[in-house]
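Structure in C-alpha coordinates, see below.
The complex is shown incomplete by one protein chain, all other protein chains being positioned as in the whole.
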Amino acid sequence: MTSLRIFFVGGLTSYRALFNWLTPWILIPSFLIAPLFQILLFAYIGRTTHLESDRFYVIGNALQYAAVPCLFAMGNTIGGERFQHTLPLVLTTPAGRLPLFIGRSVPVIANGFVVSGFALVTGSALLGVHVPISAVAPLVLVAAVTAFSCTGLGLCNAALGLRVRETAVTSNILFGFLLVFCGVNVPLSSLPAWMSTIAEGLPLTHGIAAARQLAGGAGLGKVAGLVGAELLIGCIYVVGGYALLRLMEIESRRRGTLEIA
Amino acid sequence: MAAIEAEKLRRTYRQTSGFVRRRTKTIEAVRGIDFEVNEGELFGLLGPNGAGKTTTIKMLVTLLIPTSGAARVLGHDVVHSARTVRRNIGYVFGGDRGAYERLSGLDNLRYFSELYGVPPKVQKRRIPELLELVGLMGREKERVEGYSRGMKQRLHIARGLLHDPPVVVLDEPTIGLDPVGARELRNTIAELAQAGKTVLLTTHYMYEADALCDRIAVIAEGEIVAEGTPTALKSVVADRTVVEIEAYGLPAGALERVRASPGVTSVSVEEREHVQLLLVQAPKGLELTQQLLGCLGDVRVGRVAAREPTLEDAYVSLVTGS
Partner (left out) sequence: MKALRLVAIGWLFQMKMLSRSSFDGLLGILWPLFFATTAFFMFRTSHDSRALLYAALGSSVMGIWSSTSVAASSALQRERWYGTLEAIVGTPAHFSLVLIPITLAMSTVGIYSMAATLLWGRFLFGIGVHIVHPLLFVIAVPTTVLAIGLLGFLLSVTVVRYRTAWALGNALEYPVWLVCGFLVPLSLFPDWVRPISWALAPTWGVRAIRQAALGGAPLWPVAACIGLAALYGIAGTLLVDTVLRSARRTATLSLT
(Lines give C-alpha, C1' and ligand atoms only; values in the text may rest on other atoms or scores of the structure.)
Protein backbone atom coordinates (compact mmCIF):
# COMPACT_ATOMS: atom_id res chain seq x y z
CA MET A 1 0.00 0.00 0.00
CA THR A 2 2.75 2.40 0.93
CA SER A 3 4.54 1.52 -2.25
CA LEU A 4 1.41 2.33 -4.19
CA ARG A 5 1.21 5.77 -2.66
CA ILE A 6 4.82 6.57 -3.42
CA PHE A 7 4.12 5.31 -6.88
CA PHE A 8 1.23 7.61 -7.66
CA VAL A 9 1.53 10.61 -5.39
CA GLY A 10 5.31 10.85 -5.55
CA GLY A 11 5.26 10.39 -9.28
CA LEU A 12 2.78 13.09 -10.00
CA THR A 13 4.10 15.75 -7.67
CA SER A 14 7.69 15.36 -8.71
CA TYR A 15 6.66 15.57 -12.32
CA ARG A 16 4.80 18.78 -11.66
CA ALA A 17 7.32 20.38 -9.38
CA LEU A 18 10.38 19.61 -11.36
CA PHE A 19 9.72 21.03 -14.68
CA ASN A 20 6.30 22.47 -14.90
CA TRP A 21 5.80 20.92 -18.28
CA LEU A 22 2.14 21.18 -17.59
CA THR A 23 2.11 24.83 -18.64
CA PRO A 24 0.68 25.36 -22.12
CA TRP A 25 3.59 27.70 -22.92
CA ILE A 26 5.89 24.71 -22.96
CA LEU A 27 3.46 21.95 -23.87
CA ILE A 28 2.24 23.52 -27.09
CA PRO A 29 5.59 24.32 -28.71
CA SER A 30 7.42 21.23 -27.44
CA PHE A 31 4.78 18.57 -27.79
CA LEU A 32 2.46 19.82 -30.48
CA ILE A 33 4.38 22.09 -32.87
CA ALA A 34 7.74 20.32 -32.83
CA PRO A 35 6.48 16.78 -33.60
CA LEU A 36 4.18 18.05 -36.30
CA PHE A 37 6.98 19.88 -38.09
CA GLN A 38 9.32 16.95 -37.70
CA ILE A 39 6.73 14.84 -39.52
CA LEU A 40 6.33 17.49 -42.23
CA LEU A 41 10.09 17.94 -42.62
CA PHE A 42 10.78 14.28 -43.23
CA ALA A 43 7.64 13.67 -45.25
CA TYR A 44 8.73 16.43 -47.63
CA ILE A 45 12.27 15.07 -47.81
CA GLY A 46 10.61 11.75 -48.57
CA ARG A 47 8.60 13.35 -51.36
CA THR A 48 11.81 14.88 -52.75
CA THR A 49 13.72 11.63 -52.71
CA HIS A 50 10.71 9.44 -53.67
CA LEU A 51 11.80 7.01 -51.00
CA GLU A 52 8.71 6.03 -49.03
CA SER A 53 5.07 7.04 -48.69
CA ASP A 54 3.89 9.88 -46.45
CA ARG A 55 2.39 7.29 -44.12
CA PHE A 56 5.85 5.87 -43.46
CA TYR A 57 7.07 9.20 -42.07
CA VAL A 58 3.89 10.06 -40.18
CA ILE A 59 4.02 6.79 -38.25
CA GLY A 60 7.78 6.84 -37.67
CA ASN A 61 8.05 10.39 -36.38
CA ALA A 62 4.80 10.32 -34.41
CA LEU A 63 5.90 7.23 -32.56
CA GLN A 64 9.34 8.67 -31.95
CA TYR A 65 7.68 11.51 -30.16
CA ALA A 66 6.33 9.00 -27.68
CA ALA A 67 9.95 8.69 -26.65
CA VAL A 68 10.66 12.37 -26.16
CA PRO A 69 8.92 12.96 -22.82
CA CYS A 70 10.17 9.59 -21.63
CA LEU A 71 13.80 10.53 -22.21
CA PHE A 72 13.65 14.13 -21.14
CA ALA A 73 11.25 13.82 -18.25
CA MET A 74 13.02 10.89 -16.64
CA GLY A 75 16.39 12.57 -16.98
CA ASN A 76 15.06 15.86 -15.71
CA THR A 77 13.53 14.20 -12.70
CA ILE A 78 16.98 13.34 -11.46
CA GLY A 79 18.81 16.33 -12.89
CA GLY A 80 16.13 18.71 -11.66
CA GLU A 81 16.23 17.34 -8.17
CA ARG A 82 19.93 17.64 -8.07
CA PHE A 83 19.57 21.21 -9.26
CA GLN A 84 17.11 21.99 -6.50
CA HIS A 85 19.24 20.17 -3.94
CA THR A 86 16.40 17.82 -3.10
CA LEU A 87 18.09 14.70 -4.44
CA PRO A 88 19.91 13.79 -1.22
CA LEU A 89 16.64 14.36 0.63
CA VAL A 90 14.78 11.96 -1.61
CA LEU A 91 17.49 9.34 -1.54
CA THR A 92 17.76 9.36 2.23
CA THR A 93 14.09 8.50 2.64
CA PRO A 94 13.38 4.84 3.18
CA ALA A 95 10.91 4.80 0.28
CA GLY A 96 11.33 1.80 -1.96
CA ARG A 97 13.38 2.77 -4.97
CA LEU A 98 11.47 0.84 -7.59
CA PRO A 99 8.03 2.38 -6.90
CA LEU A 100 9.75 5.73 -6.45
CA PHE A 101 11.34 5.82 -9.87
CA ILE A 102 8.78 3.81 -11.77
CA GLY A 103 6.08 5.97 -10.20
CA ARG A 104 7.74 8.95 -11.75
CA SER A 105 7.52 7.33 -15.11
CA VAL A 106 3.75 6.79 -15.21
CA PRO A 107 2.72 10.38 -15.98
CA VAL A 108 5.64 10.47 -18.38
CA ILE A 109 4.39 7.45 -20.31
CA ALA A 110 0.93 8.96 -20.42
CA ASN A 111 2.41 12.19 -21.73
CA GLY A 112 4.41 10.44 -24.45
CA PHE A 113 1.35 8.52 -25.43
CA VAL A 114 -0.82 11.63 -25.83
CA VAL A 115 1.86 13.49 -27.79
CA SER A 116 2.27 10.55 -30.10
CA GLY A 117 -1.47 10.29 -30.66
CA PHE A 118 -1.82 13.98 -31.46
CA ALA A 119 1.07 13.89 -33.92
CA LEU A 120 -0.41 10.84 -35.60
CA VAL A 121 -3.85 12.39 -36.04
CA THR A 122 -2.81 15.88 -37.16
CA GLY A 123 0.10 14.62 -39.27
CA SER A 124 -2.21 12.23 -41.11
CA ALA A 125 -4.81 14.92 -41.61
CA LEU A 126 -2.32 17.47 -42.95
CA LEU A 127 -0.64 15.11 -45.36
CA GLY A 128 -3.84 13.32 -46.34
CA VAL A 129 -2.71 9.96 -45.00
CA HIS A 130 -5.48 7.46 -44.52
CA VAL A 131 -5.36 5.11 -41.54
CA PRO A 132 -8.14 2.49 -41.36
CA ILE A 133 -10.52 2.91 -38.40
CA SER A 134 -9.98 -0.71 -37.42
CA ALA A 135 -6.28 0.03 -36.91
CA VAL A 136 -6.89 2.74 -34.31
CA ALA A 137 -7.30 0.49 -31.26
CA PRO A 138 -4.23 -1.65 -32.04
CA LEU A 139 -2.23 1.53 -32.78
CA VAL A 140 -3.15 2.86 -29.35
CA LEU A 141 -1.81 -0.32 -27.84
CA VAL A 142 1.42 -0.13 -29.82
CA ALA A 143 1.94 3.51 -28.88
CA ALA A 144 1.50 2.64 -25.20
CA VAL A 145 3.95 -0.25 -25.40
CA THR A 146 6.47 1.94 -27.22
CA ALA A 147 6.14 4.70 -24.65
CA PHE A 148 6.76 2.10 -21.96
CA SER A 149 9.89 0.73 -23.58
CA CYS A 150 11.25 4.23 -24.19
CA THR A 151 10.74 4.95 -20.50
CA GLY A 152 13.11 2.07 -19.83
CA LEU A 153 15.72 3.94 -21.83
CA GLY A 154 14.70 7.10 -19.97
CA LEU A 155 15.42 5.31 -16.72
CA CYS A 156 18.96 4.53 -17.92
CA ASN A 157 19.28 8.17 -18.87
CA ALA A 158 18.12 9.19 -15.39
CA ALA A 159 20.72 6.89 -13.88
CA LEU A 160 23.37 8.63 -15.96
CA GLY A 161 21.99 11.84 -14.50
CA LEU A 162 23.35 10.74 -11.15
CA ARG A 163 26.81 10.81 -12.64
CA VAL A 164 26.90 13.47 -15.33
CA ARG A 165 25.20 16.76 -14.73
CA GLU A 166 23.76 17.54 -18.12
CA THR A 167 20.86 15.18 -18.58
CA ALA A 168 19.33 17.57 -21.10
CA VAL A 169 22.36 16.94 -23.30
CA THR A 170 22.28 13.17 -22.89
CA SER A 171 18.52 13.18 -23.55
CA ASN A 172 19.06 15.06 -26.79
CA ILE A 173 21.82 12.71 -27.86
CA LEU A 174 19.68 9.64 -27.14
CA PHE A 175 16.87 11.25 -29.12
CA GLY A 176 19.27 11.74 -32.02
CA PHE A 177 20.39 8.11 -31.89
CA LEU A 178 16.82 6.87 -31.95
CA LEU A 179 16.14 9.17 -34.91
CA VAL A 180 18.97 7.74 -36.98
CA PHE A 181 18.93 4.10 -35.91
CA CYS A 182 15.36 3.00 -35.26
CA GLY A 183 13.96 3.22 -38.75
CA VAL A 184 12.06 6.41 -37.98
CA ASN A 185 12.77 7.86 -41.41
CA VAL A 186 15.24 5.49 -42.99
CA PRO A 187 14.11 1.89 -43.52
CA LEU A 188 16.39 -0.51 -41.64
CA SER A 189 17.20 -2.14 -44.98
CA SER A 190 18.78 1.12 -46.19
CA LEU A 191 21.06 1.32 -43.17
CA PRO A 192 24.46 -0.37 -43.00
CA ALA A 193 24.19 -3.84 -41.47
CA TRP A 194 25.86 -2.93 -38.19
CA MET A 195 23.41 -0.13 -37.67
CA SER A 196 20.33 -2.24 -38.26
CA THR A 197 21.75 -4.85 -35.87
CA ILE A 198 22.00 -2.23 -33.16
CA ALA A 199 18.51 -1.04 -34.01
CA GLU A 200 17.13 -4.51 -33.25
CA GLY A 201 18.20 -4.04 -29.66
CA LEU A 202 16.83 -0.53 -29.21
CA PRO A 203 13.37 0.40 -27.98
CA LEU A 204 11.13 2.01 -30.63
CA THR A 205 12.36 -0.05 -33.61
CA HIS A 206 9.80 -2.86 -33.30
CA GLY A 207 7.04 -0.54 -32.18
CA ILE A 208 7.41 1.54 -35.33
CA ALA A 209 7.54 -1.52 -37.53
CA ALA A 210 4.37 -2.89 -35.92
CA ALA A 211 2.56 0.43 -36.23
CA ARG A 212 3.44 0.71 -39.92
CA GLN A 213 1.98 -2.71 -40.62
CA LEU A 214 -1.15 -1.90 -38.63
CA ALA A 215 -1.67 1.35 -40.48
CA GLY A 216 -1.23 -0.59 -43.70
CA GLY A 217 -4.20 -2.76 -42.78
CA ALA A 218 -2.57 -5.70 -41.00
CA GLY A 219 -4.37 -7.24 -38.02
CA LEU A 220 -3.06 -7.19 -34.49
CA GLY A 221 -2.34 -10.92 -34.71
CA LYS A 222 0.12 -10.36 -37.52
CA VAL A 223 2.19 -7.91 -35.50
CA ALA A 224 1.97 -9.74 -32.19
CA GLY A 225 5.57 -10.83 -32.54
CA LEU A 226 6.81 -7.27 -33.06
CA VAL A 227 4.73 -5.93 -30.16
CA GLY A 228 6.01 -8.73 -27.97
CA ALA A 229 9.59 -7.92 -28.93
CA GLU A 230 9.04 -4.23 -28.12
CA LEU A 231 7.54 -5.16 -24.76
CA LEU A 232 10.39 -7.52 -23.97
CA ILE A 233 13.00 -4.91 -24.90
CA GLY A 234 11.14 -2.42 -22.76
CA CYS A 235 11.25 -4.77 -19.77
CA ILE A 236 14.97 -5.36 -20.26
CA TYR A 237 15.64 -1.61 -20.30
CA VAL A 238 13.45 -0.98 -17.27
CA VAL A 239 15.25 -3.65 -15.27
CA GLY A 240 18.63 -2.51 -16.60
CA GLY A 241 17.82 1.12 -15.88
CA TYR A 242 16.73 0.29 -12.38
CA ALA A 243 19.88 -1.70 -11.72
CA LEU A 244 21.97 1.14 -13.11
CA LEU A 245 20.15 3.62 -10.88
CA ARG A 246 20.89 1.57 -7.78
CA LEU A 247 24.48 1.13 -8.87
CA MET A 248 24.94 4.83 -9.52
CA GLU A 249 23.23 5.69 -6.27
CA ILE A 250 25.54 3.47 -4.24
CA GLU A 251 28.50 4.66 -6.24
CA SER A 252 27.71 8.33 -5.82
CA ARG A 253 27.09 7.83 -2.13
CA ARG A 254 30.51 6.27 -1.85
CA ARG A 255 32.14 9.06 -3.81
CA GLY A 256 30.04 11.77 -2.23
CA THR A 257 28.89 13.26 -5.53
CA LEU A 258 25.18 13.48 -4.67
CA GLU A 259 25.35 16.97 -3.27
CA ILE A 260 27.23 18.38 -6.20
CA ALA A 261 24.79 20.47 -8.12
CA MET B 1 21.19 72.35 -7.25
CA ALA B 2 20.52 69.05 -5.50
CA ALA B 3 22.23 65.97 -6.98
CA ILE B 4 19.14 63.85 -6.51
CA GLU B 5 15.59 65.11 -6.11
CA ALA B 6 12.47 63.06 -5.59
CA GLU B 7 9.12 64.77 -5.77
CA LYS B 8 5.95 62.96 -4.71
CA LEU B 9 7.56 59.86 -6.17
CA ARG B 10 5.10 57.02 -6.28
CA ARG B 11 5.21 53.51 -7.65
CA THR B 12 2.62 50.76 -7.65
CA TYR B 13 2.90 47.20 -8.89
CA ARG B 14 0.15 45.19 -10.41
CA GLN B 15 0.15 41.55 -9.57
CA THR B 16 -1.87 39.15 -11.61
CA SER B 17 -2.71 35.64 -10.55
CA GLY B 18 -4.71 32.86 -12.06
CA PHE B 19 -4.54 31.70 -15.62
CA VAL B 20 -8.12 31.52 -16.79
CA ARG B 21 -9.73 34.07 -14.52
CA ARG B 22 -7.11 36.72 -14.03
CA ARG B 23 -7.20 38.74 -10.84
CA THR B 24 -5.18 41.87 -10.48
CA LYS B 25 -4.05 43.34 -7.23
CA THR B 26 -2.35 46.71 -6.92
CA ILE B 27 0.47 47.01 -4.44
CA GLU B 28 1.67 50.42 -3.28
CA ALA B 29 5.42 50.04 -3.01
CA VAL B 30 6.34 53.72 -2.75
CA ARG B 31 3.60 56.13 -1.73
CA GLY B 32 4.67 59.56 -2.89
CA ILE B 33 7.97 60.38 -1.23
CA ASP B 34 9.96 63.62 -1.28
CA PHE B 35 13.65 63.94 -0.57
CA GLU B 36 16.76 65.70 -1.78
CA VAL B 37 20.37 64.63 -1.74
CA ASN B 38 22.88 67.45 -1.98
CA GLU B 39 25.99 67.29 -4.10
CA GLY B 40 28.84 65.56 -2.32
CA GLU B 41 26.56 64.22 0.37
CA LEU B 42 26.43 60.63 1.62
CA PHE B 43 22.76 60.01 2.06
CA GLY B 44 21.24 56.90 3.62
CA LEU B 45 17.87 55.41 2.83
CA LEU B 46 17.06 53.25 5.79
CA GLY B 47 14.18 50.86 6.18
CA PRO B 48 13.08 47.30 6.79
CA ASN B 49 12.76 44.74 3.98
CA GLY B 50 9.90 45.57 1.68
CA ALA B 51 9.75 49.21 2.76
CA GLY B 52 10.26 50.47 -0.79
CA LYS B 53 13.99 51.17 -0.76
CA THR B 54 14.89 49.16 -3.83
CA THR B 55 11.87 50.41 -5.75
CA THR B 56 12.92 54.00 -5.04
CA ILE B 57 16.47 53.26 -6.17
CA LYS B 58 15.31 51.58 -9.36
CA MET B 59 13.26 54.61 -10.28
CA LEU B 60 16.30 56.83 -9.75
CA VAL B 61 18.57 54.69 -11.93
CA THR B 62 15.92 54.58 -14.72
CA LEU B 63 15.09 50.89 -14.42
CA LEU B 64 11.53 51.64 -13.36
CA ILE B 65 9.18 54.34 -14.53
CA PRO B 66 7.40 56.09 -11.63
CA THR B 67 3.64 55.66 -11.48
CA SER B 68 3.42 59.34 -10.65
CA GLY B 69 5.63 62.11 -9.34
CA ALA B 70 9.08 62.89 -10.64
CA ALA B 71 12.74 62.36 -9.92
CA ARG B 72 15.80 64.17 -11.20
CA VAL B 73 19.48 63.36 -11.11
CA LEU B 74 21.71 66.43 -11.50
CA GLY B 75 18.65 68.16 -12.88
CA HIS B 76 17.89 65.49 -15.52
CA ASP B 77 14.50 63.84 -15.42
CA VAL B 78 14.78 60.06 -14.94
CA VAL B 79 12.00 59.33 -17.43
CA HIS B 80 12.56 61.85 -20.22
CA SER B 81 16.35 62.09 -20.08
CA ALA B 82 17.05 58.50 -19.12
CA ARG B 83 20.26 58.23 -21.13
CA THR B 84 21.76 61.38 -19.65
CA VAL B 85 20.88 60.11 -16.19
CA ARG B 86 22.54 56.76 -16.96
CA ARG B 87 25.72 58.53 -18.00
CA ASN B 88 25.83 60.36 -14.70
CA ILE B 89 24.88 57.67 -12.27
CA GLY B 90 26.60 54.50 -11.14
CA TYR B 91 24.34 51.75 -9.88
CA VAL B 92 25.60 49.03 -7.56
CA PHE B 93 23.23 46.40 -6.32
CA GLY B 94 23.75 43.94 -3.52
CA GLY B 95 23.78 40.19 -3.86
CA ASP B 96 26.11 37.98 -5.81
CA ARG B 97 24.33 37.90 -9.15
CA GLY B 98 24.79 40.40 -11.92
CA ALA B 99 28.08 39.40 -13.52
CA TYR B 100 29.03 37.04 -16.34
CA GLU B 101 30.32 34.22 -14.18
CA ARG B 102 32.10 32.28 -16.88
CA LEU B 103 34.38 35.20 -17.64
CA SER B 104 36.99 36.95 -15.57
CA GLY B 105 36.40 40.04 -13.51
CA LEU B 106 38.57 41.96 -15.95
CA ASP B 107 36.47 40.81 -18.92
CA ASN B 108 33.34 41.92 -17.13
CA LEU B 109 34.79 45.35 -16.45
CA ARG B 110 36.01 45.73 -20.02
CA TYR B 111 32.63 44.80 -21.41
CA PHE B 112 30.75 47.22 -19.21
CA SER B 113 33.28 49.96 -20.00
CA GLU B 114 32.19 49.58 -23.60
CA LEU B 115 28.54 49.76 -22.63
CA TYR B 116 29.24 52.94 -20.69
CA GLY B 117 31.08 54.35 -23.67
CA VAL B 118 34.38 54.76 -21.84
CA PRO B 119 37.09 55.49 -24.45
CA PRO B 120 39.75 52.73 -24.74
CA LYS B 121 42.54 55.02 -23.55
CA VAL B 122 40.65 55.93 -20.42
CA GLN B 123 39.77 52.26 -19.80
CA LYS B 124 43.46 51.33 -19.68
CA ARG B 125 43.97 53.72 -16.81
CA ARG B 126 40.67 53.43 -14.98
CA ILE B 127 40.22 49.67 -14.77
CA PRO B 128 43.47 49.09 -12.82
CA GLU B 129 42.64 52.05 -10.59
CA LEU B 130 39.25 50.58 -9.78
CA LEU B 131 40.65 47.10 -9.23
CA GLU B 132 43.02 48.68 -6.76
CA LEU B 133 40.21 50.64 -5.09
CA VAL B 134 38.01 47.59 -4.52
CA GLY B 135 40.92 45.31 -3.69
CA LEU B 136 40.59 42.89 -6.58
CA MET B 137 44.02 43.60 -8.05
CA GLY B 138 45.78 40.30 -8.72
CA ARG B 139 42.53 38.32 -8.93
CA GLU B 140 41.10 40.14 -11.96
CA LYS B 141 42.01 37.38 -14.44
CA GLU B 142 40.14 34.67 -12.54
CA ARG B 143 36.64 33.63 -13.51
CA VAL B 144 33.94 35.33 -11.51
CA GLU B 145 32.32 31.98 -10.63
CA GLY B 146 35.29 31.34 -8.37
CA TYR B 147 34.96 34.65 -6.54
CA SER B 148 33.66 34.84 -3.00
CA ARG B 149 30.50 36.75 -2.33
CA GLY B 150 32.46 39.72 -1.08
CA MET B 151 34.64 39.77 -4.19
CA LYS B 152 31.57 39.71 -6.42
CA GLN B 153 30.08 42.58 -4.50
CA ARG B 154 33.28 44.57 -4.85
CA LEU B 155 33.31 43.80 -8.55
CA HIS B 156 29.84 45.37 -8.70
CA ILE B 157 31.21 48.52 -7.14
CA ALA B 158 34.02 48.70 -9.66
CA ARG B 159 31.49 48.20 -12.44
CA GLY B 160 29.33 51.00 -11.11
CA LEU B 161 32.29 53.39 -11.14
CA LEU B 162 33.68 52.61 -14.59
CA HIS B 163 32.38 55.80 -16.16
CA ASP B 164 33.44 57.89 -13.16
CA PRO B 165 29.88 59.00 -12.40
CA PRO B 166 29.32 62.01 -10.14
CA VAL B 167 26.42 60.19 -8.46
CA VAL B 168 26.68 56.66 -7.09
CA VAL B 169 23.73 54.63 -5.87
CA LEU B 170 24.36 51.55 -3.76
CA ASP B 171 21.48 49.23 -2.94
CA GLU B 172 22.25 47.17 0.17
CA PRO B 173 25.85 46.65 -0.85
CA THR B 174 26.89 44.82 2.32
CA ILE B 175 24.03 42.34 2.38
CA GLY B 176 25.23 38.82 3.10
CA LEU B 177 28.86 39.80 3.63
CA ASP B 178 30.93 38.58 6.55
CA PRO B 179 31.79 41.28 9.11
CA VAL B 180 35.31 41.84 7.82
CA GLY B 181 34.18 42.11 4.23
CA ALA B 182 31.37 44.45 5.19
CA ARG B 183 33.78 46.72 7.03
CA GLU B 184 36.15 46.88 4.07
CA LEU B 185 33.25 47.72 1.84
CA ARG B 186 32.13 50.51 4.16
CA ASN B 187 35.64 51.95 4.01
CA THR B 188 35.44 51.94 0.22
CA ILE B 189 32.09 53.73 0.35
CA ALA B 190 33.52 56.35 2.71
CA GLU B 191 36.39 56.87 0.27
CA LEU B 192 33.92 57.53 -2.53
CA ALA B 193 32.29 60.27 -0.52
CA GLN B 194 35.68 61.74 0.32
CA ALA B 195 36.50 61.81 -3.39
CA GLY B 196 33.57 64.18 -3.80
CA LYS B 197 30.94 61.87 -5.18
CA THR B 198 27.31 62.07 -4.20
CA VAL B 199 26.42 58.73 -2.66
CA LEU B 200 22.96 57.33 -2.02
CA LEU B 201 23.07 54.19 0.08
CA THR B 202 20.26 51.90 1.18
CA THR B 203 20.68 49.56 4.07
CA HIS B 204 18.83 48.02 6.92
CA TYR B 205 21.88 47.99 9.13
CA MET B 206 21.71 50.84 11.58
CA TYR B 207 25.36 51.04 12.54
CA GLU B 208 26.21 51.19 8.84
CA ALA B 209 24.02 54.23 8.33
CA ASP B 210 25.22 55.75 11.59
CA ALA B 211 28.86 55.33 10.70
CA LEU B 212 28.67 56.45 7.08
CA CYS B 213 25.84 58.81 6.35
CA ASP B 214 25.67 62.57 6.55
CA ARG B 215 21.90 62.39 6.45
CA ILE B 216 19.37 59.62 6.68
CA ALA B 217 15.79 59.17 5.57
CA VAL B 218 13.86 56.39 7.27
CA ILE B 219 11.38 54.73 4.96
CA ALA B 220 8.61 52.42 6.15
CA GLU B 221 5.74 50.98 4.13
CA GLY B 222 6.55 53.22 1.20
CA GLU B 223 6.63 56.47 3.13
CA ILE B 224 9.42 58.54 4.60
CA VAL B 225 8.78 58.65 8.32
CA ALA B 226 11.79 60.70 9.37
CA GLU B 227 14.71 62.52 7.83
CA GLY B 228 17.79 64.18 9.30
CA THR B 229 21.34 63.65 10.51
CA PRO B 230 22.00 60.50 12.57
CA THR B 231 22.31 62.72 15.66
CA ALA B 232 19.02 64.43 14.96
CA LEU B 233 17.29 61.09 14.52
CA LYS B 234 18.74 59.82 17.75
CA SER B 235 17.25 62.83 19.51
CA VAL B 236 13.81 61.36 18.81
CA VAL B 237 14.59 58.88 21.54
CA ALA B 238 17.07 60.99 23.50
CA ASP B 239 14.65 61.39 26.36
CA ARG B 240 14.12 57.67 26.64
CA THR B 241 15.81 54.75 28.24
CA VAL B 242 15.93 51.21 26.90
CA VAL B 243 15.45 48.13 29.06
CA GLU B 244 16.74 44.87 27.59
CA ILE B 245 15.37 41.64 29.02
CA GLU B 246 16.41 38.16 27.94
CA ALA B 247 13.55 35.70 28.35
CA TYR B 248 13.57 31.96 27.70
CA GLY B 249 10.25 31.25 26.03
CA LEU B 250 7.84 34.14 26.33
CA PRO B 251 4.38 32.93 27.36
CA ALA B 252 1.38 33.96 25.28
CA GLY B 253 -0.01 37.33 26.22
CA ALA B 254 3.15 38.48 28.02
CA LEU B 255 4.09 40.82 25.21
CA GLU B 256 0.67 42.45 25.24
CA ARG B 257 0.89 42.90 29.01
CA VAL B 258 4.29 44.59 28.66
CA ARG B 259 3.01 46.82 25.91
CA ALA B 260 0.00 47.88 27.99
CA SER B 261 2.16 48.48 31.04
CA PRO B 262 2.09 52.16 32.16
CA GLY B 263 5.04 54.27 30.98
CA VAL B 264 6.09 51.90 28.13
CA THR B 265 6.44 53.75 24.80
CA SER B 266 7.51 50.90 22.54
CA VAL B 267 8.32 47.21 22.69
CA SER B 268 10.14 45.03 20.22
CA VAL B 269 11.33 41.44 20.33
CA GLU B 270 14.43 39.96 18.72
CA GLU B 271 14.42 36.20 18.32
CA ARG B 272 17.79 34.69 19.15
CA GLU B 273 18.73 31.05 19.22
CA HIS B 274 17.10 29.93 22.49
CA VAL B 275 16.16 33.25 23.88
CA GLN B 276 13.97 36.22 23.04
CA LEU B 277 15.44 39.63 23.60
CA LEU B 278 12.80 42.08 24.72
CA LEU B 279 13.59 45.75 24.04
CA VAL B 280 11.37 48.11 25.98
CA GLN B 281 11.56 51.88 25.53
CA ALA B 282 10.32 54.20 28.25
CA PRO B 283 10.87 57.81 29.33
CA LYS B 284 14.18 58.49 31.04
CA GLY B 285 14.22 58.28 34.82
CA LEU B 286 11.33 55.86 35.05
CA GLU B 287 12.28 52.69 36.98
CA LEU B 288 10.35 49.99 35.15
CA THR B 289 12.39 46.83 35.57
CA GLN B 290 10.46 45.25 38.41
CA GLN B 291 7.13 46.18 36.89
CA LEU B 292 8.16 44.61 33.53
CA LEU B 293 9.39 41.41 35.14
CA GLY B 294 6.04 41.20 36.84
CA CYS B 295 4.30 41.30 33.47
CA LEU B 296 6.35 38.36 32.23
CA GLY B 297 5.09 35.98 34.92
CA ASP B 298 7.24 33.02 35.93
CA VAL B 299 9.23 32.72 32.69
CA ARG B 300 12.97 32.14 33.12
CA VAL B 301 14.77 35.46 32.70
CA GLY B 302 18.42 35.91 31.77
CA ARG B 303 20.28 39.20 31.61
CA VAL B 304 18.39 42.39 32.40
CA ALA B 305 19.94 45.77 31.64
CA ALA B 306 18.99 49.39 31.09
CA ARG B 307 20.97 51.47 28.59
CA GLU B 308 21.08 54.67 26.55
CA PRO B 309 19.12 54.58 23.30
CA THR B 310 21.00 54.07 20.02
CA LEU B 311 20.15 54.97 16.44
CA GLU B 312 18.68 51.50 16.15
CA ASP B 313 16.20 52.26 18.91
CA ALA B 314 15.30 55.47 17.16
CA TYR B 315 14.77 53.47 14.00
CA VAL B 316 12.62 50.86 15.71
CA SER B 317 10.58 53.57 17.29
CA LEU B 318 10.13 55.33 13.93
CA VAL B 319 9.35 52.23 11.93
CA THR B 320 6.89 50.82 14.43
CA GLY B 321 5.35 54.29 14.65
CA SER B 322 5.49 54.87 18.38
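The letters A and B name the chains in turn, as written, and every chain counts its residues from 1.
Here is the rule we go by: contacts are C-beta pairs under 8 Å (C-beta built on N, C-alpha and C of every residue); 3 or more make two chains touch, one makes a residue touch a chain.
The structure displayed is predicted, hence computed values, not measured ones.
Across the complete structure, the visible chains that the omitted chain touches are A, B.
Of the candidate positions B:G40, B:G69 or B:G95, contact with the unshown chain belongs to B:G95.
Looking at A:A137, A:V169 or A:A224, the residue that reaches the missing chain in the full complex is A:V169. Interface note for the absent chain: among B:K53, B:R72 or B:R159, the touching residue is B:R159.
Taking the complete complex into account, residues 23, 25-26, 29-30, 33-34, 37-38, 40-42, 44-51, 166, 169, 172-173, 175-177, 179-180, 184-186, 190-191 of chain A touch the chain not shown. Counting over the whole complex, chain B has residues 13-14, 58, 61-65, 83, 86-87, 91, 93, 95, 97-103, 107, 110-112, 114-117, 159 touching the chain that is not drawn.
Assume only the chains that are shown with their structure count from here on.
Remark: chain A and chain B have CA centroids separated by 52 Å (rounded to whole angstrom).
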